[in-house]
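To start, the structure under review is shown below, and the notes come after it.
With one protein chain withheld, the remaining protein chains of the complex are depicted in position.
== subunit A ==
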Amino acid sequence: MSGRGSRRGGAAVLVGGALVALVVLMALLSFLWTPHDPTLVDARVRLQGPSPAYWLGTDRFGRDLVSQLMVGARTTVYVGLVAVGIAALVGVPLGVLAAMAPRWLGELLMRANDLLLAFPALLLAVMLAAVLGAGTGVAMVAIGVSTVPSFARVVRAGSLQVLRSDFVLAARAAGRRPWGVAVRHVLPNVAGLVIVQASVAFAIAVLAEAALSFLGFGTPPPTPSWGRMLQESQSLLFTDPRLAVVPGVAVAAAVLGFNLLGDGLRDRLDPRLEARR
């Protein structure tokens, strides 16, 4: 497992990083330029195959697929960033607190955390959408909240490890307050874990966003999103499967990218793997 492991981790980071970069670049570029207006309906060019003018063809409203894909990447990255941000902002302090608090409080916090696991993003989104109406905000909150437990769990485990180390003992002996220990010693040492978790959580967010948009609980039309492109493709599956394949490949590539990046970074950062090398 020695040298191979590290090299494989390197390849995963490379391929994953490239896929992630591709998605992010597509999203950023879409602010400046897209081949066509992604929402422009043009009946004369409906359901065209790939051509020099429309690289991946058009959908049943004559909208350009490449342009929709690019703006859809924007939606994906936006929802992912906010959702992962919510999850990290809540989950990281929760994990540190659960590690540093008295045992009973820590246990209670983790039980509450486990309970949250019983509410997957989809169910949260369904409840929120029923009451508040569907939308990007609902999707982001639902995905973010449902991802909190994974952050809290990883950060708590990491923090417990850091808290047992000599330098924390020394800091405490020197009279540093718990708050100071948390900020100066625990957080910097679990940062790697948080980055890995963020990458994996981003992959989950991309999947969830696609599923929610597919069901109509995500970004409302006409703003393009990959999930809704998939949903719209379904009725035309018998005549034009290309419409499903294009956004499908985009979703899979983005998820694969974030997963590989997270796995690769974990291989590099995990001290236990380090020792084995």
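FYI, contacts are C-beta pairs under 8 Å (C-beta built on N, C-alpha and C of every residue); 3 or more make two chains touch, one makes a residue touch a chain; residues count from 1.
Going forward, contacts and distances are computed from a predicted model.
Chosen from "FAD-binding protein", "Fe-S cluster assembly protein SufD", "ABC transporter permease subunit" or "Acetyl-coenzyme A carboxylase carboxyl transferase subunit beta", the protein name that UniProt gives for the omitted chain reads "ABC transporter permease subunit".
Residue-wise, the contact with the chain that is not shown comes from A:L123, picked out of A:A18, A:A53, A:L89 or A:L123. Among A:A171, A:A244 or A:L269, only A:A244 touches the chain left out of the display.
Listed by residue number, the positions of subunit A touching the unshown chain are 111-112, 114-115, 117-120, 122-123, 126-131, 203, 207, 210-211, 214-215, 217, 230, 233-234, 237-238, 241, 244-245, 248, 251-253, 255-256, 259-260.
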